[in-house]
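For this view, one protein chain was removed and the others were kept in their places.
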Amino acid sequence: MSGNTTGIVFKVTTWGESHGKATGVVVDGCPPNIPLNESDIQRELDRRRPGQHTSSSPRKEEDIAEILSGTFEGKTTGTPISIVITNRDVRSGDYNQIKDLFRPGHGDFTYFKKYGIRDYRGGGRASGRETAARVAAGAIAKKIIASEGMEITAYTVELGGVAVENLSMNNIWRNRLFCPDMKAAEKMEKRLEEARERGDSLGGIVEIIVKGCPPSLGEPVFDKIDADLAKALMSIGTVKGVEIGAGFRAAKMPGSECNDPITPEGFATNNAGGILAGITNGEDIVMRIACKPIASIEKTQQSIDIHGKSTTLSVTGRHDVSVIPRIIPVCEAMVSMVLADHLLRQKAIS
Amino acid sequence: MSGNTTGIVFKVTTWGESHGKATGVVVDGCPPNIPLNESDIQRELDRRRPGQHTSSSPRKEEDIAEILSGTFEGKTTGTPISIVITNRDVRSGDYNQIKDLFRPGHGDFTYFKKYGIRDYRGGGRASGRETAARVAAGAIAKKIIASEGMEITAYTVELGGVAVENLSMNNIWRNRLFCPDMKAAEKMEKRLEEARERGDSLGGIVEIIVKGCPPSLGEPVFDKIDADLAKALMSIGTVKGVEIGAGFRAAKMPGSECNDPITPEGFATNNAGGILAGITNGEDIVMRIACKPIASIEKTQQSIDIHGKSTTLSVTGRHDVSVIPRIIPVCEAMVSMVLADHLLRQKAIS
Amino acid sequence: MSGNTTGIVFKVTTWGESHGKATGVVVDGCPPNIPLNESDIQRELDRRRPGQHTSSSPRKEEDIAEILSGTFEGKTTGTPISIVITNRDVRSGDYNQIKDLFRPGHGDFTYFKKYGIRDYRGGGRASGRETAARVAAGAIAKKIIASEGMEITAYTVELGGVAVENLSMNNIWRNRLFCPDMKAAEKMEKRLEEARERGDSLGGIVEIIVKGCPPSLGEPVFDKIDADLAKALMSIGTVKGVEIGAGFRAAKMPGSECNDPITPEGFATNNAGGILAGITNGEDIVMRIACKPIASIEKTQQSIDIHGKSTTLSVTGRHDVSVIPRIIPVCEAMVSMVLADHLLRQKAIS
Partner (left out) sequence: MSGNTTGIVFKVTTWGESHGKATGVVVDGCPPNIPLNESDIQRELDRRRPGQHTSSSPRKEEDIAEILSGTFEGKTTGTPISIVITNRDVRSGDYNQIKDLFRPGHGDFTYFKKYGIRDYRGGGRASGRETAARVAAGAIAKKIIASEGMEITAYTVELGGVAVENLSMNNIWRNRLFCPDMKAAEKMEKRLEEARERGDSLGGIVEIIVKGCPPSLGEPVFDKIDADLAKALMSIGTVKGVEIGAGFRAAKMPGSECNDPITPEGFATNNAGGILAGITNGEDIVMRIACKPIASIEKTQQSIDIHGKSTTLSVTGRHDVSVIPRIIPVCEAMVSMVLADHLLRQKAIS
């Protein structure tokens, strides 16, 4: 029941199925007088568009964002901003083959069990397509946090088992995988190509950094900002793990190493990932997420149909080999929403 | 602002500072006619009590839970259940030394920045003591999910760098670290002892398993059950990472390995950790959390005072060496609350 | 901030300005498998359409509801239902005259003070047009409560000072004012005509009855169902008063008269209006609302411009003389939403 809304002040509600008429989002609680037009949103949407690269689905649609309310003469008015993205290139026929099957790794089985009905076309609501609406909302959130000096960057640190070694942030914009290590990026591309040939898919790890975040964002005790960030990131369909700062490495450290010494100039290290007791401390916020491999693969898999009968299936059609790089702007969107929400929440009490 | 409440139907609000008069919790939305008395809550509270073991703080207080409302003749009535745990053994004097200092790894700095005022005694609201209220609420949640056949167990899989090797679930109840590998448990104890002698602290990893969870719990798209579990677990002060199912290992798998094949008898593997597209699939729910080492250590650390002047400090007083094992019942409590909430949410629409 | 959503389980978010591209609504939390198509919504929307009658605005647009998500093969799927109503007949030019003025009785002044920016065309978000989205959501709510045997009827009991005397429910559908007294309806029409000629407007009172509501809906203590009904009805722009059951008459009664005696066959009277201690008791729910006269009148009024300078104005353009009868389906929609929400809330705990 009603889980399609997130945020307390900056409140985001998404809707839409993969092969329905459209997907969209309503953003309520955006402060007034923020310059906003459709190109602000389009720019972010274009970053998650499929069809340009070998690892991406060849579905050719162009996500065109239309703002239907909440702005006037190029500025937000404080009223809800409704954005609609019409589904253009939809070939539902492709999905007739899986109409009565549960694809492994997909929500087919669980949606059917939960609702007793499901829009099987392209995964319906459980499709990656739903993230377009998140990216649209994130574009607005980004404007809010940018106005307070925050800058957010997501990039690939592992793909198909290839990890980055030498991070040079300038590289992020020099390869389509948003990878800060050009050599690693090359190897990752090779792995993607091999996986595609095998009819298989790959997972990876994305790191997200927020620079310029002021101290004091986050609320004790359940709405700690790391808790809200973890929820926001884990709510992306493909994510199976979330780390903040030193993350799982922190489990192996003694306190004398893990505690970040405080100096008059700031924190000497950043194992905390910019968050102490659930509240930002002014250092960079650092997060990492584990992405599982894309569930739709051509390789033959074992499954059952909706009557419980055993079967095998090969998922053909247009599918990415990895959620990387298309998940990158989605990560940025989710983190931006959380920060915008907590920024406004903090204003309420200060 | 107002982050001390969690849950939509099963709504939990905690309050209280480490060295205030009391801590407590209000549980609203609990169904009526559930047998409940104070011993149900006390049993869980006793599991997180300090003072019994070498790794625990020698603070001797007994957490006594008192139910002030919401039950009648031994049953819940559907009205809010208020539970108060009085703080008995409070030595605030211990904390005068850190009154004007920011302890590394603690919320001292961020609370001060956020609120401009803080109850410095024992960390105030940011104290682990706050989790007593969570455990009390979790005891009620446990009764709700148990009545639907769910059983939840948390146990230690790594501590101070010592990882379990042979898991035998029966062992969990045979050592005070809730460790399923007796040999590993022994080594862990040694590490704890060594760390205590060095005036240092240790982190670790806890795994939580839920058996008997029916399919269909969890909501698209933001309130996926893994998203809510991640938030709930990350909201425990010490947690820096959360994994579901294969977690970070999933990032290295190809889809053909990560996807769990479906058979007429159920899922053949459980890399999904019991959750597909944010909804439970009937398999065991499997989670792991990374706990950072306790921030309070006797070893001298570098820090600043509230005027920004450089200083060093050694945190004396009564402190645990590791949050393990006291965090174990807290993990169970948080997971129970999420499951109870989603169980009731699902009832609303079915 | 974020006040455009209502409901806990049956969650309704509206958006849209009077003269923007469209208005719409997202309904989250609707149970799956409810038959729903656009004609279900259109039927209700047609009841509030302007342009058919002398008391209505001659704006000729047809509100056409389009369902963009949340249904599949004619049934709800449990995912958010997005409905868009495109604004077709929009003449923004009409509003240039009031661009820099605050119309008395309107939100012009307060929106400007609150946001520092406003879409002045047709009142922007503060337009009665916003209620089209409510009516669309209400059409879905009606289907939910109808399936539990509830039936809701709103009708006019006073207009321009003319009160009904002999109520015959069959008459409601025999005059365009939804008035249960045909003679009163005739007089009301006369008053409307006179007011139109004077360039003035009229208020009135609407009564709403719900038949077939089961006992047990409503929550102690803040979300009493009468509290939620009062909020829902008062949130309609024009409403200045709400009564339940005997309402203000109850203030003059002794307890021995006001208390409804209980018999084995049910309650002997219904001064409570079907609600005791905030929970439905199985009797008819009876509510009355006071509607102020339409704020837009041609008669010259005193006001100020946005620079604070005194001025006079006459609001020309297409305006109704009274919110009655167009408010009738809006009242039904709001009450339906509250009942659907509480019906699902009660299911969660029973």
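Which chain is which? They are A, B and C, in the order written, and residues in each are numbered from 1.
Criterion: contacts are C-beta pairs under 8 Å (C-beta built on N, C-alpha and C of every residue); 3 or more make two chains touch, one makes a residue touch a chain.
Note that the coordinates shown come from a computational prediction; the quantities given were computed from them, not determined experimentally.
A.B. asks: Write down which of A:16, A:29, A:107 or A:329 is the residue touching the left-out chain.
C.D. replies: A:29
A.B. asks: Who touches the missing chain here, C:64, C:169 or C:221?
C.D. replies: Here the residue in touch with the unshown chain is C:221.
A.B. asks: To test your reading of the contact rule: which positions on subunit B touch the chain that is missing from view?
C.D. replies: 1-5, 7-11, 13-17, 20-24, 26, 28-29, 32-33, 66-70, 72, 75, 77-82, 84, 114-119, 124-125, 344, 348
A.B. asks: Against the chain that's been left off, what residues of subunit A make contact? List them.
C.D. replies: Against the left-out chain, subunit A lists 8-9, 29-32, 78-79, 220, 344-345, 347-350.
A.B. asks: Residue by residue, what part of subunit C touches the chain that was omitted?
C.D. replies: Missing-chain contacts on subunit C: residues 1-6, 8, 12, 14, 102, 104-107, 109-111, 113-114, 123, 125-126, 130, 158, 160-161, 195, 198, 200-205, 215-216, 218-224, 226-235, 237, 240-256, 258-264, 268, 271-273, 275-282, 290-297, 299, 301-304, 308-310, 345-346, 348-349.
The rule is short, and it goes like this: only the chains that are shown with their structure count from here on.
A.B. asks: Measuring from the mean C-alpha position of subunit A to the mean C-alpha position of subunit B, what distance in angstrom results?
C.D. replies: Once rounded, the distance between the two centres reads 26 Å.
A.B. asks: In whole angstrom, what separates the CA-based centres of subunit A and subunit C?
C.D. replies: Centre-to-centre distance between subunit A and subunit C: 39 Å.
A.B. asks: Distance from the CA centroid of subunit B to that of subunit C, rounded to the nearest Å?
C.D. replies: 46
A.B. asks: Two or more other chains touching the same residue: where does that happen in subunit B?
C.D. replies: 8, 220, 345, 348-349
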